[in-house]
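Let me give you the structure first, and then I'll get to my questions.
Yeah, one chain of the complex is gone here, protein chain that is, but the others are all in their spots.
As written, the chains take the letters A and B, and residue 1 is the first residue of each chain.
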Amino acid sequence: MNALRAELRKALSLPAVWAGLAVTLFGSTAIAVLNSGRGKTAFETALGGMPLGTVGAVVIGVVAFSHEYTANNADAGGGRQITTTLTVTPQRIRILLAKVMAIVLLVVGSAAVTLPVTIGITHLIVDTTGPGVSFGDAIARCLGGTLYWTLMALIAFAITVILRNGVIPLIVLIVNSSVVSVSFLLSKLTSLAFWLPDVAGLRLFSDVMTVEGALDAGPGGLVMTGWAVVFCVAAGFVFTRRDA
Amino acid sequence: MRLGNVVLSELDKLRTLPITVLTMAGTITVAAVIGAAQRRAAAPVDVVPYVQAGFLLLGILPVGNEYTGRQFRTSLIAVPARGLLAVGKTAAAVVALMLTAVAAAAVQYALDTEAEGIGRYVGMTAYLMVIGLLAYAIALLVRHLVPALVGALCLVLILSPLLAGLTEHARWLPDRAAAELYQPTDAALTGPLVAAAWIAVIGAVAIRRFHRSDG
């Protein structure tokens, strides 16, 4: 519990984490506002900014770990925070679990603020007459979107732990949440690509029609969760076995 | 103090950092793999959108590396004339970007089912260099690798396509404007000018800050 508190504190004192939260909230809201008046329903309009939330989540996941390895006195003999972290909490699995929980709390928190805000705003400015989504559907997709962000953050975190490098997960995961997603390109070559983590979970929040051939929300969500678990277990395996 | 020495020294800096070399090699590899995959999927081969991320990183590294430790202090002590340092660094970045862009365009040429006019490949090279220079200017302004990288990736890969679907004004965004370099349009000159203006403005603000700030 103390480890979790320490990790939350560390995370919230990083400007990059706040930047990630800001990208999620303001980016999504701005896109939702620009998206209005395009003839979509208020709900679809609100979800238009989902990719920015993914970016925010990925940033949070990456910096939650990568900052440990940034030398504060970056040339020779410089101390890295990881040394302090490991001496304060020598049980490495406990550190990782605390970090995972801190990331989940931060991302779920950002979703809990962002999604209602964007939906509220689009309902104010988009004409809401005509067919919309049912309340249950809307809740399901919001929860799905939150799950998607959280899992992306955890995958980003795990890759950072394994590689001890934040640049690669940032590039790979941001590229893959964009229109030039490599996973998407692969899905044109082989339907196996629909089982890749980022594509598998797409239907958690997106319209059923948008991704032809993709896994349904339920199985897709399970597959993506499976990936996140595999990545995190691998990260735990690596982190407990190597020298800091 | 000679500019030639400063440029050579900046090139040394890029050449001897593993991450720069890896980024260049990685970008070209990605171009080849993606192009081959597109060809197999019988989709039109267009590697440019996929290698943009590599050029963004390559543009950021020359500046980002200075601030990951105290190297920037050493740079200022070796070359205290900041204008000269900025010019030398920019020249070295252009060289690295150009080498990689030419290689990426060559990959595109090799994989194209029917080769097009040379102008298109020159345009691609120029476009990728502009994308890299945009990231370079952003990095010069922001100074730190991760925020510059996330900002540049978001701008070019996420915001630009999202906004393009929403409003035609998105063509004023730097990457959209620069894309006219290789995508034939009727107004072929305005796009590159708009992109150049973006880079010039961001770069000017950054260099102003660079000149005034304490090292």
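Here is the rule we use: contacts are C-beta pairs under 8 Å (C-beta built on N, C-alpha and C of every residue); 3 or more make two chains touch, one makes a residue touch a chain.
Everything that follows uses one rule, which is that contacts and distances are computed from a predicted model.
J.: One chain of this complex is not shown here; going by its UniProt record, which of these names is it: "Response regulator transcription factor", "Adenylate cyclase", "ATP-binding cassette domain-containing protein" or "Heme exporter protein B"?
T.: When "Response regulator transcription factor", "Adenylate cyclase", "ATP-binding cassette domain-containing protein" or "Heme exporter protein B" are compared with UniProt, the left-out chain turns out to be "ATP-binding cassette domain-containing protein".
J.: Given that one chain is not shown, which residue among B:Q38, B:N65 or B:T125 touches it?
T.: In the full complex, the listed residue that touches the missing chain is B:N65.
J.: With the missing chain put back, which residues of chain B would touch it? List them for me.
T.: Looking at chain B, the ones touching the missing chain are residues 1-2, 5-6, 8-10, 12-13, 16-19, 65, 68-71, 73-81, 88, 212, 214-215.
We take it that only the chains that are shown with their structure count from here on.
J.: Quick one: report the Å distance separating chain A from chain B, using the average Cα coordinate of each chain.
T.: 27
J.: Spell out the part of chain A that touches chain B in their complex, as residue ranges.
T.: Touch list, chain A to chain B: 16, 19, 23, 27, 31, 34-35, 38, 48-49, 51-52, 55, 59, 62-63, 66, 70-71, 74-75, 78, 166-167, 170-171, 174-175, 177-180, 182, 185-186, 188-189.
J.: With touch defined as at the start, can you tell me which chain B residues reach chain A in the complex?
T.: For chain B paired with chain A, touching residues are 19, 34, 37-38, 40-41, 43, 49-50, 52-53, 57, 68-71, 145-147, 149-150, 153-154, 157-159, 161-163, 166-167.
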